[in-house]
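For this view, one protein chain was removed and the others were kept in their places.
Labels run A, B and C following the written order; every chain starts at residue 1.
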């Protein structure tokens, strides 16, 4: 019960072939510590079984690459698309999302066998330059599911009163230093270029690049910590209606919310089981409602996604903010993905913005089934920026737009405060 | 069953005293055709009984003006604030929203008696310049509830298989002309000033006035019509997943939606009962999901709220767009508020934008209970602009931000298309 | 708010014509104190508006007597059967039960006008001996709705935080004497004849009369009182799982039940508003689950319906137990129907038995729509015997079988204990 964290090193090469292979291998490595049963259960409709992630990412390659572009390719199993299509209406009917946890068959080993066959078959297509954009999309898609696999299995194991760990060992060492004073990145105001600049891969929702007028503001140089959140609780934050959005207050009362997800006493549940909580580490697993209430309590506010990106790009200097490989996200080096007291914009947790998830000017989804990728989710959700400890290295960028509903909190979500200046 | 529409003329004077009196009188006039039972029933949690609107608007004056500012004022009935507070957490506990329809007592006449007493007592405060902003807020608040009273009672009467009319008579004459070709208001792009300019009353959410960078676009000079919507239906619009936002498609299927609210065959339900639908009149009672799907079907899009306001202000010319009192909204002249084929930006129906309802830069709610007015609703909703046939004259302006959840459609909601240029 | 209780005296004559007229008049008298709004609201799906009871009982006469048996009779309004059919599948579609509270139209006076016309038209049929059984059924049906009208309006008024009374005045004088020691009616065992003996009217579910073998037992000569129930509460009765049926314990926890319906502190809600509770009066408004838990707590049990009837008939002596018109049920003499400390088997409250509501041997529903009257409800419900303070005089008999689901408690339900001997 609880194995070694994955020991795959993905960053060693950067050809498309190497990255494809490393991505496929990492998914399997992440699932390796799980039993057949761990990999099958589904804790809620929002989450999917680990097995399903293994299969769905393979369905994606088989469907949009092999089936559509490799002449003579025959589907591994004609019944499986019904099981492993996620939400692509153009690809036909599929099992209800809430019933994914009923798939005790096929087994993990059957799916891994399929994975191998699909990975192998991709060798015929990997060097076709015309397919490079679609292959880049497939890699990015599988990286997203690597993060979901980790957050979903964490939620599943948390349902078990025994609190089983996925990985042995303890958390990475965490700082015992008190939280530093917050310093501020300031932005003098002006027109910022927002959205992906076309160099390297990006999802369609990150563009088109466009101008946004931003007023002077400052963004905290660090995340809100567990210790600070504890002070919010101690001050009655969860019982003071004046701090909350109306929908948030209804949610707090209907669900009986009084702390972040996974908190209990001085501990929190992690991939390594129940652990003492580090007051200096960033708070995670909060909803948008909680993030907003905290900001109100602190007399500050959440940044817009444009403000966040303006700082992340360091755009007034023209320099792209580096994502330091020695810090932040450690997923692909297989250190247990627990939050540490980082100050980086990327790698500890996704950061809520106050921006609704909406299309950029002149945005248009691509045609065909993959066009369902992002655009159709543009209602009711909020944008998060950055990356989390469960995001694979290379999957984060300044223009990346993550999005969730305001009540969801099973991702590694936290907050970075902003203020007007 | 069904009386004369209200014959109150509100626009004759423009002193605060006159406007206060006219507003109070209009609310009562709107409720006059209703029986005690009509005024009591509640058709859904979103809607409130007409009686409740009569009372709640009075509670607002009594609480925030008389109680707080008139020395020695005694509440009319100590138990009533529990019944008629809407959502002001700072004002204490209150009856659950979904139970407002259980209030067979107090009676309409008891509430009207209370209304009279509160209206009279306001005479002591109406001339106090320090209270003018609060009184303006109270008038605007009551005007909002006048519109809600009309949309809520329409929904309530619609529940009745008999389809009872609220008003006798037929619709206002409607154009039999075919829909005109759409012409386009174009905007060349640039920085627009968005938000209320401080002249006259506005809600807090309309400010602060600030700069927004807008790319070149064009806005249709007229609303989408019933006839055009019928073509969308005939083309399978409600059965084609590719046109819909993901949440919208789920809503269509869960609720079995296949037409705007109130449509049946060639008729629709109105305040005058079931009437033939005019193909040239603007479509109303659609959800955001439907508006977005239609725009996708048409190869166009919804405007942002900033685009809408930029046109509405005519700000590139510097001239405020006039709200022609001879056209558009007729509520306060008591013509049955049925849509006609207007081309005005104001007065036929609220127009969905693709903007989430979010705070403007440097927005801060006012302190105290009235600060709960707008800011706490800034999550999960979309902005609508313009005004409807049920909006009282004088209650519409270019900076006005209305907001509803994406599935709601019991308001007079329609759409005006936009496109990039 | 709150009028005089009805002053109709129904018992003065006993011809069918007299009884029909008195029944029709009593329904109207019971509704007389209600405002149009009181008579329209519906507090839950189980309950119906008072107005609906006025109309439904009229629909019954119009449908099964006038329409089916009076040549040339034209329906008063062709649309109304859709509104006022309760559950007769053979009579076609009807408004959803939960939407009965949406019927602000027709008005009470329109319904009363219809009532008068139907009552008058019945003069053509009242003397037809072939119709006597159907007319007796119609009278009994309307008497049932008289009781429902009272229990439903009580529940509706209870929703109002103001606690409005339906009737002025206070409760009938209640005994201040301590509860008497319980004495026991004993039955030596043997074969009892159960079911209606064919003399006078009975519902189909009261027959066929048949033999039941009963073991020796005893039945308490009085009902459990409020004071005794208070002792059950004080002893932790609502918190001790061991006392409860499994479904009952789930219900207690899901609904947060800790006292009978309508109890608050030392008061309870009545048709005369909030009143002090008399410890010596029978407890009412309890569910089957509560009755069973109490009996377990007391070391006793509920009777079967056969045991109850065996005592009620006094059949071992051959004498029918009298229903003393000077005591018990006072509804038709219009005294506010509040429980008093009676010891009669009839007239204070319905008494739970442990018998499921099932068909007697050789039971068969009558053919036609009225055959839906009782038989189709024979699953999931329990039998109650006796009568309540809200039951009209003449509507109770030893063979009468009332039935409700085990969680329901808005009727005047109480309990009388039994034991083996």
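The rule is short, and it goes like this: a contact is a pair of C-beta atoms (placed from the backbone, for glycine too) under 8 Å apart; a residue touches a chain by one contact, two chains touch by 3 or more.
The model shown is predicted, which means the values in this text are computed figures rather than measured ones.
Peer 1: Using the whole complex, pick out the displayed chains that touch the missing one.
Peer 2: A, C
Peer 1: Return the single residue from A:39, A:55 or A:243 that touches the missing chain.
Peer 2: The single option touching the absent chain is A:39.
Peer 1: Just name the one of C:95, C:162, C:233 or C:378 that touches the chain not displayed here.
Peer 2: Answering carefully, the residue with contact to the hidden chain is C:378.
Peer 1: If I consider the whole complex, including the chain that's not displayed, which of C:130, C:213 or C:234 touches that chain?
Peer 2: Looking across C:130, C:213 or C:234, the contact with the absent chain belongs to C:213.
Peer 1: Considering the whole complex, not just the chains shown, which residues of chain C touch the missing one?
Peer 2: Residues of chain C in contact with the hidden chain: 87, 89-90, 191, 210-213, 215, 241-242, 244-249, 288-289, 292, 354-356, 358-359, 361-362, 376-380, 382, 406, 420.
Peer 1: So which bits of chain A touch the chain we can't see?
Peer 2: Residues of chain A in touch with the missing chain: 1, 35-41, 43, 51, 79, 82-83, 95, 99, 101-108, 156-157, 159-162, 164.
Going forward, only the chains that are shown with their structure count from here on.
Peer 1: Using mean CA coordinates as chain centres, what's the gap between chain A and chain C in Å?
Peer 2: Roughly 60 Å separates the two chain centres.
Peer 1: Using Cα averages as centroids, what's the distance between chain A and chain B in whole Å?
Peer 2: Here chain A and chain B have centroids separated by 39 Å.
Peer 1: Just give me the whole-number Å value for how far the CA centre of chain B lies from that of chain C.
Peer 2: Each chain reduced to its C-alpha mean, chain B and chain C end up 46 Å apart.
Peer 1: Chain C: which residues touch two or more other chains?
Peer 2: Correct list: empty.
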